[in-house]
Every structure is written in C-alpha cells, then in structure tokens.
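Note that this complex is displayed minus one protein chain, with the remaining chains in position.
Order of writing sets the chain letters: A, B, C and D. Residues in each chain are counted from 1.
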Amino acid sequence: MKTYQVPQEIQDANTLEQKLELLKHIGRSFSVFRIDCGSCNGCEIEIFAAITPLWDPERFGFKLVANPRHADILLCTGPVTRQMYYPLLRAYEATPDPKIVVALGACGVSGGIFYDAYSVLSGIDKIIPVDAYIPGCPPHPASIIYGLTTALGVMEQKLQKVSFEHDGDLPPLVEDSVLGNTLFERDLLVQAKKLMSYVFGRKLFDKYISALTQSGNTKDAKATKISITEAMRVEDDPRYAECMGILHNEIYTQYVSCEEEDKIELHRVKWGAK
Amino acid sequence: MMKLLDISKKYGEITHKYPFEPYKVCENFRGKPAYIFDLCIGCAACGIACPSNAITVQLNDNQSKLIWEFDCGRCIFCGRCDEVCPTGAIKLSEEFELAVKFDKSALIQRGELDVQYCTTCKKPFSAKRLVKYSFDCLSKANVSEKRLEEAKEYLCMCPTCKKTATVATFTSGKEMVIE
Amino acid sequence: MKCDKFIEALSTRVKVLEVTRQCEDQVTALVELNDLPEAVRFLYYDMGGYLTTMVPNDERSINKHYALYYALSMEGGKMFEGDEIAQDEKCFVTIKTLISPDSLVFPSVTPLVPACVWYEREAYDMFGLVAEGLPDKRRLVLSDDWPDNLFPLRKDAMDYRYRPDMKDHYMEPEYEFLRPEGSGIIDVPLGPLHITADEPGHFRLFCDGDTIIDADYRLFYQHRGMEKLAENRMNYDQMGYLAERVCGICGYAHAIACIEAAEKAINLEIPARAQAIRVICSEIERLHSHLLNIGLACEVTGNYNAFMHIFRIREYSMKLAELVTGGRKTYGNVVMGGLRRDITGVEIKESLRILHIIETQVDEVWDAVMDDKRQMSRWKGVGILDKQVARDFSPVGPNIRGSGIKRDTRYDHPYDFFKQIQFDVAVVEGGDVFAREMVRYMELKSSVSIIRQCFELMPQTAIIVDPTFHVKPENYALAYVEAPRGENVHWIMQGSAQKVFRWRCRAATYNNWPSLRFQFRGNNLADAALIVCSLDPCYSCTERVTVVDIKSKKSKILTHSDLKNFARTQKESPLKDLR
Amino acid sequence: MQIIYTLFLLASLLSIFLYKKPLLAQKVGFGLASLISLYATLFFFSNLGETMTWKLPGNFISSPLFRLDSIEMFFSFLVSLIAFAVSLFSFDYAKFYEKKANLAVFASLFNAFILSMLLVIASDNVFSFMLLWEVMTLISALLILINDGKDASKNVMIYLGIAQIGAFCLMVALLIMASFAGSFEFSKFADLNIGFGMSITLFVLLLIGLGSKAGMFPFHVWLPIAYCQCPSNASALMSGVMIKVALFAFIKFSLLLPQFAWFGYILLFMGALSCIFGIIYALASNDYKASIAYSSCENVGIIFLGLGGAFYGLGIHSPLIALMGFIAAFFHILNHAVFKSLLFMLSGNVFTATKTRDMDALGGLHKKMPITSIIFFVAAISICALPPLNGFASEWVIYKTMVMGGMDEGIASRFFFTLSIIALSITGAMAIMAFSKMYGSVFLGIARDTKCVEEAKEVSFIRLVPLALLASLCVGIGIFMKDVIGMLSKIVLTLIPQTSQSVYGLISMPLIIMIMLLCAIIPFVFLYLLKANHKAVRVTEPWACGFLYNKNMQIGSNSFTGDIKKALSFILRYEQEIKIDGYFSKAVYTQKAHDLFWDKLYAPVIHSIMVIADKIGIFQNGRTNLYAAYILIYLCLVLIFGYYYL
Partner (left out) sequence: MDFFYLLIQLVSAIVVAPLFDGISRKLRAKFQSRVGPSIFQTYLDLLKLLKRGRTKSHSTSYIYQISPYLLFVSAAAMFCALPIVYGAHSAFLSQFSDILVLLYLGALFRFIFIVAGIDTANPYAGVSASREGTLGFYTEEVAVICLVVVMMGAGSTNLSFITTLIQEGHYGYAIPSFSVAATAFLWVMYVETGRKPYDLAEAEQELQEGVLGEYCGKDLAIIDVAILLKQFTMLGFFLVIFIPWRFDNPMLSLITFLAEVGFLYVMGVFIDNFGPRFTINNGIKRTMLFALSIASTSLALYIMGI
C-alpha cells in the first residue's frame, strides 16, 4: 500500500547527527505535542496522569504544548487509523526540524491488538520515522517518564534484544507428585485457578501443597485434615483460608478415599478474623 | 481560592522522585512478560491465547528450529500467556521501564527450540521439549509401562501420521492408546 | 412474562410477524419493512422507550436477507414525575426487520425518531443499506477517502486486512459540513489535534466573533474496524481484551458488556463472586473516569490548580485499580464465564484504606471548586441540553441525568451484582455543564459506597464457571453496562467455531454525540471545549468497530497433539477452540 | 494667484471640449490638474503667512472680493497639495471609469471641483461664499454620480439633502451675522456686538451648517453613502479636503463671533460623540471604503476636540490653550488630509484590482500588490495615531491641549476635558481594531473569495507615485513635527488675540525614533550572541488543528469584530438571527449592524417626507382644469391678501 514519503527537505533536516544535536539543546527543556492517531484513549489518559503532581515531568523541563510548531517531540499514540493518517502528516510537517518522534503504547509502536485491521495502518513507524518507542498498553506514567528521559538521554535504555539460540539439554520439567499421581496436582491447580485466578491460584496451590506435606502422611485423610485446618487457622487472609478448605473438600477427597467427616466444615468459622 | 491553598498546604509536595529513585509498582502488577527459555517447551499455547498476536511460534525457513518470538511492542500486557503457560516459562514481571531508542528490535525476545521430526514421515511437527515434557507428565501420572511405551511412540508422530495410525489401530481392532 | 405487554400493544398497531425471546427481559419482534418506522415510533414515544441500539446485520448466509434490529429500552418517557414504567416491567424490546439484498433500501425511522440518525447513517457506511428519507446522508464512520462501493462489514466484502490505497496527503477529500448560510462567519476547527480534546474528533464551530452560531462535527477518527476484527480474528476469550480497548477510560465496561452479551446469548450464569468483582472494577473505573472528567472540566476553563489537585486524587483511584487488577487502565480480568483475577483479603484491606482517602479528599477539593464563583460562572448555564432534545435523541449517562431524566441502566435494568446493592441515582435538573459535573460528583460518592457494599457482600465462591458451556450459532442477545459515561450496549450474534457472527458495540458516547450540536449553539467559543468535555465524550468508544482472526499455521502444530487432555484442563479457555 | 484659478477653469473647460475623445480628455484634464495643483501647492506654500486679495473684475453681483489670509493660504495649500496627489493618481485611475461615464466630464468636474474649493476658501463675502459653497456641493454631487450604481440617485439625494439642511443653517447664520455687522463682507464682521444667547445660537447654526458638511455626528450618515458611491479619487478629494474646507469655514466664521467657553464645551462634546460614534461605525462596517468614510467622522471629531480646546482657550482668554488647541486642530487637519486621501486612493487601488468592497471576500492581496499593501500599512499606522508617524504627533498635541484645559478649576471644564480625553483614548483603541482589521482582512492571510483576488495585480507606477509621496509625507510630518508645529503656530497665531505665547514641552519624535531603533538592535545582538538558528523557514499549510485547512477558517472582518459589536449592540443595534428548521438542516444566519441614527433619526424623517410627498401628490394629478383651478384659487388669495394689507 502506498503511504507517505517523507519529503527530501524534511529528511535532510532530520538526519541522525542533527537529531543528536537537537537532543543536546532540548535536554533540559522540551516541548511535547501529543498526537492521538486513533488510540483507545488509554495512552492519552496516562499521559495526562503523567503530568499530574505525582509524576510532574516539568521537573525535567517537560511542557505539553498546544501547537506542533512549538514542539520538539511528537508523542504519538494509537495504531494510525485511516482518518488520522492525514492529520498526523500535517502535524509532522508543521513541526520544526529536526524533531524527535516518540511512539507510545502498543498501538503506536506496532499497531497493538489492532495491528491488522482494515482501517489502521499499524504503527507510527509505518508512516513517519520514529526515534523512540515506549511500549505498554497503556504505559504506566512512570514508564512514560522513563521513556521520555531515555529518549533525551537522561536515563539508560534497559531493554536489549534477547535471543536464545542454544537449545541445550532439558532439566526435568515435571516435579514428583505428593500423592504419586500428577493428575492430582493438575486437578488441584485447575481448581485453585478457578477459585482464585492464575495469579493467586498458584499461591493457593503452593500453600495447600505445603500444608499437605506438613501433615507427614499425605495419604492419611485425618492427618491432612488437621494440618490443613491448622494452616487455614494461621492464614491471615480469609480468602486463602477458605479456598484451601474448598480445595481440600473438592479435590483431595477425589484422590484419597475419605469419609464425609473428613471434609472441612467451612461455613462455621470466620477465617482470618484474628 | 483559600480552600485550594489550604489543600496545597495540607498535602504538600507529593511528587515522586522517579526516575532518580526507583518506583515500586503494586504487587502483581502486569508488567513485561519475562521469558524463561529453559522452561519453554514450545507448546504455543501462549501464541494462541495472545489476543494481539505479540507472541508467535513458527518454524524457521529451513524447518530446523521452532522459533518462539515475543514482540514487546505489540504486547498488551493482558497476561494470557502467563495464564496458559503449562510450565511457567512466561511470567508477567513487574518491569515497566521498557522504552527503547531508535532501534525497535530491542523490544524483541526470541528463543529457538529444536524440532521434533515425525518418526514416520520425517516432517517437523513440534518441539523436542514438548514431546519430552508430555512424556514426563505421562510417566508420572500412574500410567502403566506398556501404555507409556505406546504413548512414546505415538508422541513422536506428526498429526497426519497419527490420524493414519489411529485409523490403522481401529481397523486392526486394537483399543485407543491413550485414556 | 416481561415484555409481553409491549408486544401485545405493538401488534395492535402493526403486524408482528414473529416474536422470539432471547432471555428473561429481551424480546424480538419481527415486523414488515414498511411498518418499521411506525413500530419504532410507537414504542419510542407512545410506550415510553429509549433507543438503545440499532444493529444492521448481514444475514444472507442465514436467511438470505440483511436484517435491522432496533433495540429499545422500555422504561418510560421520564419527562415528568411518574412517567415511568414499573420496575418489574422494564425490559428491552427489539424490532427486527429484513431487507432484501436486491433493493438494499429501508424506510428511515429518523424523521419520526431523531435518535436513529447516526445508526442509519452508519448502516449505509458499513453495509450499504440505504435509509429512504434520512435527512442527513453524509458518511459517518468511514474515512472520506474510503472507496465508495466497499462496505466493510458485509460478509463477502473484503478480507478484514484489506487496506485500500491512501491518497497523497495534500489531496485529502473534503468533508461536507453543514455550514450555516449567510456571511460573516468564521469556521473554527476544534480538533482532531486539539490540546483539550485528548482524542481526535473534528468539531467545526461556525462563529461570529466568540459566539457559536452553529456547529457540526466529523468524528470517527478512531475507527479501527474492531467489529470486523472480532468477527474474523478473535475468539471469545480474546474478544474481551479487544472490547477493553474499545476505550481507554471505560474499557472495562465494554469488556464486561461484550462478554456478558455472549454469556446472555446462552443464558450462562456466572458465579456471584465474579459478579461482585466485575461491579467493583467497573465502579473503580467510574471513580477515575469521573475524577478525570471533573478535573478536565476545570482544566479546559484554565483552572490548573483545581485540575492538578483533582488529578492528584485520581492517582489514588488508579492505584486502587492497579492493586485490584494489576493494571492501571486495562484491567484485563474478564473472560467468558467469569473472571481471571480474584481479590484477596490483603487487597480488600488496602482498598478500603484508599477508598477512605479518595472519599475525604474529593470532598475537600469539590468544596473548594464549588466555592469558586468564577468556576461556577463558567459552568452554569453553559451548554444546555434541553429536556425535549434529550428525549428525542436518547442520550445516556450523566449527560441525560444532568437534564433531569432519571435514566441509569444500573437502576432500570439491574445487572450482575446490582440487584443486591443499594444506591441512589444521581439526577440534577438544569442540563448545563454544572448539572452534569454535579451528577458526576454524586456518582463518585455513590461509587465509593457501592464498592464498599460489594466488598462486604462478596461471597466466597469460585470466580469462574466450568468451561463446559457451548455457544449456539445464531443466538443473539443484548448486554448493557452502565459505564461512567452512560450505558454501553453490546449485541452479539454468535457464530460457529468460537467466533462471533456479528458484534455490535454501542458505546455510551455514540448516543450522546448527535445532540451535541444543539448544546453548542449560542455559547462562546471559549466554552466549546468545555461543552465537549462535559459530555465526557469517549471518541474511541464511539468509533470502535472491527476485529479479526488470524491464528493459523502456528497453532495447527498443536491442534492435534497428544496433549489434548492436558491442554484442555490446564489451559482452560485458550485452547477450547482448538478442540 | 488669479492665474491658478484661471488655469483650473481653463483645464476644466478644455477637458469638457474634448468631449468626443474621452481618453485624451482624461489625460489632458488630470494631467493639467496635477500640473496646476503642483504649481498651486508651491505657490501657496511659499506664500504661507502672507495676505492676498483679489477682486473679480467687472461688477458681478456686488463685486465679490477674494482674500487669502494666512489660514486661507494654509487651506489653499492643503487643497492644492492633496489635489496634486489625487490628480496624479487619477491620471491613470480614471481609466477604470471609462465604461461608466464620459471621462471628459469626469476630468472637467474634477478640475471644477478643485477650483470651487479654492474659491470657497478665498471668498470674502456672504453671497459669493454661499454661491460657491452650493456650487461646490453640486459639483461634488455630480462627481458622486460619475459612478453610476444601483442606488446612485438615491444616495446623491441623501447627500444633497443633508448638504441642503447644512446650507440652510449656514445661510441663516451668515445672514444674521451680516445683519448684525451691517455688511456682507466678512472683513466687516469683526467685533460683532452679539449677546451670549445669540452667539450660542449662531454658533450652533454654524456648527450644524458646516459640521454637516464636515461629516460631524449626527450628520455622518452621508459619509459612507456618498464616498462608497463615488470614484475613489473623488472621495479622496472630498474626504481629504472638502471636509477641511467646511472646517475652515467653521473656524473662520465662528472666530468672528464673540468667544465664550461654552463654544469650547459644545465642540468638545460634539467632537467626543463624533469620534466615538464614527469609529464604532467604522469598526462595524464590512466595507473597507465605508469604514474609511466613517473614520472621517471620527477624525473630524478629533479635530473638533482640538478646536474645542482652542475655543475654550479663547473663551477664558487663555492664549496658550487656544494656541495649543489651534495647533492641534490644524495639525490634525493637515494629517487627516494626507492619510485620509491616501487611504481613499489605496482603497481605489484595491477596488480596481478586485472589483469588490466587501472585506469578507478579500484577503491575501499583499502577495499580489506588495507596494500598495506596504503603503496601506503606513497609512493605517498613521491613522491609528501610532508612534512614530504623523497621526501620533497631532493626537499628542490634542491630548496635551486637553490636559491643559482639564487642569482648570471649573467643574464644567474638567468634566468636558476629561471626558474628551477618555473619548479620544477609546477612539484610539477602536481605531486600532478597525484598521488592523481592515489591513489584515484585505491584504493579509489568504483570499477568501479566490475569484476576486486571483486576477488582482499591482497598479501602475504612476498611480503609486502620489501614494508614495503621501506616505512619505506621513513619515516626514511625523519626524519633523517640531518644524511643522513651528510653521503652524505662525499661521495660527494670527487667529489669537494677544499673541505672545509659544509652544513648549513638545514630545520629541526623533527621540522616539532613536529609542525605537536602539531597541531594534537589541534582538539582533542577542540572536548573534546566543548563536540562534538562522536556517530558512520551511513552508507548510496553516495549522488548523490537524484538519484540512480551508479559507473560511481565517477570521473575517465581520467575525473579527463580533464580540465588540455584541458588547456595543446598544449603539450598533447589532442584530443576529439564526433560523433553524428541524434537527438536521443547515442553519441560516443573518447579522446586521444598523446605524442607530439612521434608524432612529433619518429613516423616520425620510419616511414621513415620503408619506407627505405622497399625500401632496393628490394635488398633482395631471388634469389641466384642476391646475387652472389652483391658479384661480391662488389669484383670489393674492387679491384678498393684497386688498387687506396693501
């Protein structure tokens, strides 16, 4: 698809040397013009959040300007929708040379989730040359501050391309099961995730397994009940406590033969109330 | 006016020193997905789950390696990859300082995994690690030795050959190999 | 049952060909093409309905026709006290009609119900369906350089990745504005790159000096083609994330509306804890969105100090979101059947602390702002939305509540956990900027109390149901969520293979835009940005539309792998569609 | 001296004789006019301060005497100076009217007009003055008619109507004065023995009679109508000098009356009203020529303020204030003649290039007509009284006069003088708006109506020469203001009895210029020291918020003043109307700024006259026997009247 060709005049005035020269001048005072090329607004709001008292980039001489003619840095967000293509170019041309273009957010960097839809052009760098990329969806205000300071050379870039090419011998990936059947762990983890999501579910899983191993004999339903109940009692967080009980009642009982009384009674106790 | 002045006085200066002091995000912040190559088995679950297709798992040109590639620039930090990864090879970190200058390729992480060739048709179909992992799982899941043997053979076949083999098994009157 | 009353009344007016029920409070009535305007008008004005959404659909693969669905929320006209339908009778009635692919013409409803204007303009853009008698036939959604005879949402129109060539940038075709006739007028462009509008949208203000004579606008700068994208590239689990990126401010409301539409279509009930957390997150979103808007309403008038302090407080709400969901803006925790992230006790404790901070500090700053006579003079009497205009255009959210009409989806059609929660609907008379900001402030307070109630009432259940449900092709349903700006309505018709057949996402602002022109008139140029801001517009919301499906070769390696069982259980949802 | 008048007469006759060859007549007529007026300029200039008399040979109605005293000489100089520039300008410009009128007539009338003005100034006798005054009015009316437009006859009738009211008042005043003096010779009018009441009455009559001609408020309504109607060279002459002739006559006659401070107050009051209303209407107008015309009213007001000071000074026997006042008034008369005729000629250039007078259609003319534009810029700065040009110089003297007047103890004087200062400063603020708007919307930006502007091109050299001449006069008078004031004070001193005062404490224009130049160096020094980036400016589209730029986006003359018109709607009667039909249609917007005095004063009068005329029309129905009956009735009445009284 035919897109914008940067005119020779602008290209000549935007060589790398000139940009580095510019960075020297704007190190302590830089004006930023925001261009929203059809982003979802999230990045804009985070830019707004970044200029608030908590972050205050004015410390470094940051200034949000209303007009591209005053700008040193163009902060572009969004996947460049078809409609924003023309305004983007107008703003780009209206900005004095040399200029720094920063692509912000997943969409700005590469089109993000919209990268192949019919009415986006997927990323600022498909249209105009981009000098710095700040990924994030949307980027955290700290991330924006970091990105801008990095672009200006105040901070060092942390990310480098990482490539693992040597596929060596594998360590054993599967740990031994506490009950001698990995299906137990599998079901346990699935249930834990269902109860408390993947983030906390894994923690719950760990807590449960460690409580289970505390009991000495993991296959003894009575012993495990005691150790799980104890673990639930000392647990600060009522949610974890309750969920450990649920796990025990629902999964453990399937793998170890249990009586009804071996289940933990959950509704009688207010957990984590201490 | 006086009220606002009072408020300013009351709360003082609250600006965080960042970037001159490190900033601490909340626990479980959804930051950059960290890739632990050693744990990756090349199952491509993350690639399928990823809503923005930031993770791609593809064979390289000469079909010798399975390339796992993650483009941080396209990532929307939803954490689906973390959620679906069976081995924990990809986990959301709390890292948020992701900006790069001039060269966009610094946003890319990639891993090359050896390919498993199909025992029957010699075509590549999966990562070696995946096959090994599958076998390990089966071997620790109370599966009988005999079945394990059968599974091992079966695991090293590509889907097409597997289909053929299954058809052959059925026609020969044997039972399904796997539970 | 619910809704029957309306269908009966409707059948006395027009011939109802067929009635289908989607769920308890949603009914669709098929009418003949020529009866369409009368049917919609009857329900809208005579029976007290508000236009919720209108969905054009390409159903040629199902019934060889294009279909139009006019969904009306039956809740009463609400123009005066008591003009409201009883709480247990409120429901959604959808008027459906079929259009033959040979004619592609349908009678326009707009002359009778002005609220339909944008929907019918969009129907032409996306499907090529011509509304006969539509007073405003300009392009709405697609860019001006889009080829004339390409209608992207038709199933057979094009690949979702097809991008027609761009023009040279100085050759951009010009949009035709409704420029007032007469001389001595200056066209002031506001946007797409304007400092007060954080998103692109072009408002053409026709001014004499500082007075706005009339205004017109060209929006949809953020048309990203999401609907197409969703129909092609995405499965249900990915759609939630796409829906969340419909908008960066009220994204979460979109995400739940979208997922709930899919859930409603198959009558899937999610666990109560998940419901509560959805409500908590959406109320957190309301907190930061309203704080944002009040802050911006100060900022566009030049009151930086108040802006800065309000944004300082807003950071607490962002912190709250970060704490509860792991992300400041995109919460990313909705999946079909429930949630992806739980809230534990530690977080609840911390959240309650932050809520207390927000509550007290908001009061302080609001008091200070209310004390400022200058600020009040900038807000009061500016950008008045007349009550009758509001009735005619079905705006939503604080926009209509500021005009004294008590419309709130949480109250009219309580969804999720709202059935168990007590709250007051904030309604302020006046219709000016001040009234709208006042509504926002009151909602801020009620949001805090809703979140507290949710924390208290949240049951200890799982947060997701077993992934054993099946989607049913051609089922459709409407889901509605009261986002900070008003109700977001998503309509999903399910398709086969884990994909949607048609996803219609109607953002709150979409209903608010058409009446904006009448709010501009007669105000000052200085107030233009303020008026736009007080609408709390979400450009990107309005301009969504399109998503896609790619996943291809790479996944096939796995598809038939031996790990089927492992995959199914351990990685629940992502691999479901691989079966 | 007589030779000048004769030459003008000859030139006029010669041009009319070339009736058959209009183009030649134009060349000859205007060429001669410029030569003669150049000679006249030099002649009058060299004789400034001298006195000359001249009697018309023969016994033509009480043998009119013509007399040039120092102020007459000054005004004659002014007339011939402007006449020189304008006729040089017309040499090429008049061609534009080739199709509309016979150029020979035009040239002839032009010469006759200059002649009539010179003679009015010189006449020293009530009869000849009134006669010439009417001739001048008539010729100017004919000049207006040269440009045969839609409402030409109606517009001329308005002009003539107001001129007749004025002439009537003037005549009454002069006759009363003559009856007091017992002579029709002006030289016998001195030291009239008139009481306060009668003086005031006469003064007011004179003010109405001559003020109406000068375009004083509320008789300003004819200004835009007549000036917009007539060719620009004629309006340049009319506004540049005809108004000054009226002012001259006013000064001359009112000085003949016994002096009272109230003369000053009346003048200050009328001047303040004139300048405020004049500039408000100039500001509200979207027609550049009308706007310039209205600003004549404003400037006449300013001159009246100066005169007010002078008359007040005379009234309270304070020669210093009187001196300052007269200097201020004369200085401003000179300046106004220069820049106003310059502006009218420039407007002629714009009109011939674009064929439109609507500022909302123009724009971007600088690129087509750079020299006209730059001269316009100078003229605009000058008329806005901005330093360091001549407008500032004269207004400064006026301010100075008023401060001196306002320092007196009397409450009345303080009141009138302070109010006048305030009026003057408001006028200044609005003049800036009016002329920056005019300059901006005509010459800057981009064309609003491309059709009009596209074909515009710079006018010929010969037309630019007089413009450049006047522009350099604007600058020159500004710089050498001390010398000009010195010259003026010599002339003015003849008007004031007990002439011992001299002007002191004047602002030094060269100092201002010097300091401004000094300041101008500073940015360059800083730019050099700090090594600024001097790279060439890259040209892009105007920034319209990212949207496609369109020419309607630049501010037009109407909406530029939208706010101020709204704020002043109690005077301007700025009416805005928005018609909206349904939710989805285009709005229809109409706005109009009315002239309050036209609406409230003139329109009803004209309307009632029309009604009365209609009613009278009943008698005039064309039947012969009815007319015979009228004659019979008349005869009977005369007979009865004669019978009883004779």
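The rule is short, and it goes like this: a residue touches a chain if its C-beta (ideal position, glycine included) is under 8 Å from a C-beta of that chain, and two chains touch if they have at least 3 such contacts.
All values reported here derive from a predicted model rather than from experimental measurement.
Colleague: Using the contact definition given at the top, list the shown chains touched by the missing chain.
Modeller: Touched by the chain not displayed, across the whole complex: A, B, C, D.
Colleague: With the full complex in mind, choose from B:11, B:102 or B:135 the residue touching the hidden chain.
Modeller: B:11
Colleague: For the chain that's not shown, point to the residue among D:242, D:432 or D:471 touching it.
Modeller: D:432
Colleague: Based on the whole complex, identify which of A:67, A:181 or A:254 touches the chain you can't see.
Modeller: A:67
Colleague: If the missing chain were put back, which residues of subunit D would it touch?
Modeller: Residues of subunit D in contact with the hidden chain: 363-364, 366-367, 370, 373-374, 377, 380-381, 384-387, 392, 395-396, 399-400, 403, 406-407, 409, 411, 414-415, 417-418, 421-422, 425-426, 428-430, 432-433, 435-437, 439-441, 443-446, 505, 507-508, 511-512, 515-516, 518-520, 522-523, 526-527, 530-535, 537-545, 551, 553-555, 559-564, 566-567.
Colleague: Under the stated touch rule, tell me which residues of subunit A contact the chain that is not displayed.
Modeller: The list for subunit A reads 13, 22, 25-26, 28-30, 52-54, 56, 58-59, 61, 63, 65-67, 69-70, 72, 93-98.
Colleague: In terms of residues, what is the contact footprint of the unshown chain on subunit C?
Modeller: Residue positions of subunit C that touch the missing chain: 186-189, 194-196, 207, 209-211, 298-305, 308-309, 312, 372, 374-375, 377-378, 524-529.
In this text, only the chains that are shown with their structure count from here on.
Colleague: When I count C-beta pairs in contact, which pair ends up with more: A-C or C-D?
Modeller: A-C
Colleague: Taking each chain's centre as its mean C-alpha position, how far apart are subunit B and subunit D in Å?
Modeller: 87
Colleague: So, what's the distance in Å between the C-alpha centres of subunit C and subunit B?
Modeller: Taking the average C-alpha coordinate of subunit B and of subunit C, the gap between them is 34 Å.
Colleague: Using the touch rule from the top of the page, what residues of subunit A touch 2 or more other chains?
Modeller: Subunit A, residues with two or more chain partners: 35, 53-54, 68, 86-87, 90-91, 112-113, 137, 140, 193, 198-199.
Colleague: Give the residues of subunit B that touch two or more other chains, as numbers and ranges in rising order.
Modeller: 14, 25, 28, 51-53, 76-79, 83, 137
Colleague: Residues of subunit C touching subunit B in their complex?
Modeller: Touching subunit B: residues 234, 237-238, 241-242, 245, 305-306, 309, 312, 319, 322-323, 326-327, 330, 332, 340, 364-365, 367-368, 371-372, 550-551, 553-563, 565-567, 570-571, 573-575, 578 of subunit C.
Colleague: Could you list, by residue number, the parts of subunit A that touch subunit D in their complex?
Modeller: Against subunit D, the touching part of subunit A is residues 9-10, 13, 35, 67-69, 86-88, 90-91, 93-94, 96-97.
Colleague: Under the stated contact criterion, what part of subunit A meets subunit C in this complex?
Modeller: 1-4, 33-49, 52-54, 64-66, 68, 78-79, 81-87, 89-91, 112-114, 116-121, 137-138, 140-141, 186-187, 189-190, 193-201, 236-240, 242-243, 246, 266, 272
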